[in-house]
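Below you will find the structure I want to go over with you.
As you look at this complex, bear in mind that one protein chain is not there, while each of the others sits in place.
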Amino acid sequence: MNSATRARLAAPRVVLVMALVAIAVAIVWSARPHAETQAERVDRITAELRCVVCQGLSVKDSPSESARQMRDLVAQRVAEGRSDDQIRDEFRASYGDWVVLAPPLASWSGLVWLVPLAALALGTLVALGRIRPAPAVAREPAPADVAALRERAAREEALDLPVDAR
Amino acid sequence: MSRVLRAAVVIALASLVVVLVLAFRRAPTDIKTGTVGRPAAAFTLQQLDGAGTWSSSNAQGKVVVVNFFASWCLPCKEENPALVRVYERYRASDVVFVGVLYQDSRDSGLRYVRDNGVVWPTMSDDDGRVAFSYGVFGIPETFFVGGDGVIAGRHIGPIDEATLIRGIECLRRSPTGGDCLRASAR
Partner (left out) sequence: MITWADLGSAALRAALPLAIWGSGAAAYAAAKRDGRALASSRWAALLVLVLVGLAIFAMEGALVTHDFSIQYVAQNNARETPLFFTVISLWAALEGSILLWTLILAGATAYVAWRGARELPRLSTVALAVLLGMVAFFCLLITTPAADPFVRIDPVADGSGPNPLLQNHPLMALHPPLLYLGYVLFSVPFAYAIASLILGEGGDRWLVATRRFALVSWGLLGVGIVAGSWWSYAVLGWGGYWAWDPVENAAIMPWLVATAYLHSVMVEEKRRLLRTWNLSLVIATFALTILGTFLTRSGVVNSVHAFTQSALGPMLLGYLVAIVVLSVGLLLWRMPRLADMGGIGAPLSREAVFLFQNVVFVAATLTVLLGTLYPLIAEAISGAQLSIGRPYFDRVEVPLALALLFLMGIGPQLPWHGASRATLERQFTTPVLAAAAAAVLAVMVGVGGAFPVLTYALAAFVAATVAQEFARGIRARRVLHGEAPADAFVSLIRRSGRRYGGYVVHLGIVVIAVAVATSQAGKIEVERTLRQGDVMRVGEYDIHFTGLRPVSEPQADKVLALLAASAPGATTDLRTVTASLVFYPNSTQAVGSPGVAPGPRDDIYTILAAYDAESFSWATIRVLVIPLVSWIWLGGAIVGIGAVIAALPPPRQRAVVAGPRRVPLSRHAAATTSQAVPTPPAARSREARSGDTSRPDVTRPDGVEP
């Protein structure tokens, strides 16, 4: 192709690339870490603790009295400078692992975190395996294949059906 | 679909079925205990009748029955006569009964205590910390603490006379409670 065509094709390509770069920059910029305030830290910890009198709500979400008292306790411990693990352990000592709303990564139960990744990976592999480029040259089919195909076509056409307009 | 994949799918489905069948063995209201077997947390609370504070060290070395209650709790009212009867039975001994008011105002609590003949020390857990340290799920809940200060058992829900007596006797015989006390719920 000549240079004019090349230039014409290049312009939208450049725009496309710039747009993709802009998106990437925006995402990275919005993902930059910022110092967590104490209130945010309390929110984060209480979001992972289970309200003991509710059916599955977190301490952060629940408006119940018990949840409020738990939030106050967490806030006090955060102000005292305890670590996240210490605060969680305090509740786990009283209520067991049940009170934490997601299994910690570093445990046998932590394997549940891998489930979606494993499912995706496995599925993608299977899917990619099914995408086989068509052969460049059409082969002449074997007579057995043709017969099978005909038999199948006959079977399908046996139950007639008006094909959908689309 | 390869044979391996087919077999994997069949195995996965079979395990799902097995899990669901096993699930029936579990009663959803059965909550495992967190604090049973651990030392009971020390606490000091203001008594409801204004007679000062009560500290858990007052009951050191003795068998303690800790009952969490509130005035708005109907089952607490139902279980109260049993508590009163058992208290009377062990009044002369060194078994200590303690009532902790949970998520309620002091005035309501005091009124409840007066109206229902609760004569053992009662106090208010205003910020809920004592309830948390014991691992209270909801009231009424009763804890049995042995002479060694370890929580030997708990009962979730209204307790009856027989269970109370069984718990107390068990702890009087062997201060560590041992195997005679387990978690129970009703």
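Here the chain labels run A and B in written order, and each chain numbers its own residues starting at 1.
We take it that a residue touches a chain if its C-beta (ideal position, glycine included) is under 8 Å from a C-beta of that chain, and two chains touch if they have at least 3 such contacts.
These numbers come from a predicted model, not from an experiment.
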{"item": "Residue of B:Gln47, B:Ser105 or B:Ser174 touching the missing chain in the full complex", "value": "B:Ser105"}
{"item": "Contact set of chain B toward the excluded chain (per top definition)", "value": "1, 6, 9-10, 13, 16-17, 19-26, 28, 31-32, 72-75, 105, 107-108"}
{"item": "Interface with the undisplayed chain - residues on chain A", "value": "9, 12-13, 15-16, 18-20, 22-23, 26-31, 34, 47-48, 50, 55-58, 61-65, 68, 96-103, 109, 112-113, 115-116, 119-120, 123-124, 126-128, 130-134, 138-141, 145-146, 149-150, 152-166"}
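Everything that follows uses one rule, which is that only the chains that are shown with their structure count from here on.
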{"item": "Intercentroid distance (Cα basis), chain B paired with chain A, Å", "value": "41"}
{"item": "Of all residues in chain B, those that touch chain A in their complex", "value": "5, 31-35, 38, 103, 127-129, 131-138"}
{"item": "Residue ranges of chain A touching chain B (in the complex, touch as defined)", "value": "52-53, 65-66, 69-70, 72-73, 91-96, 98-99, 126"}
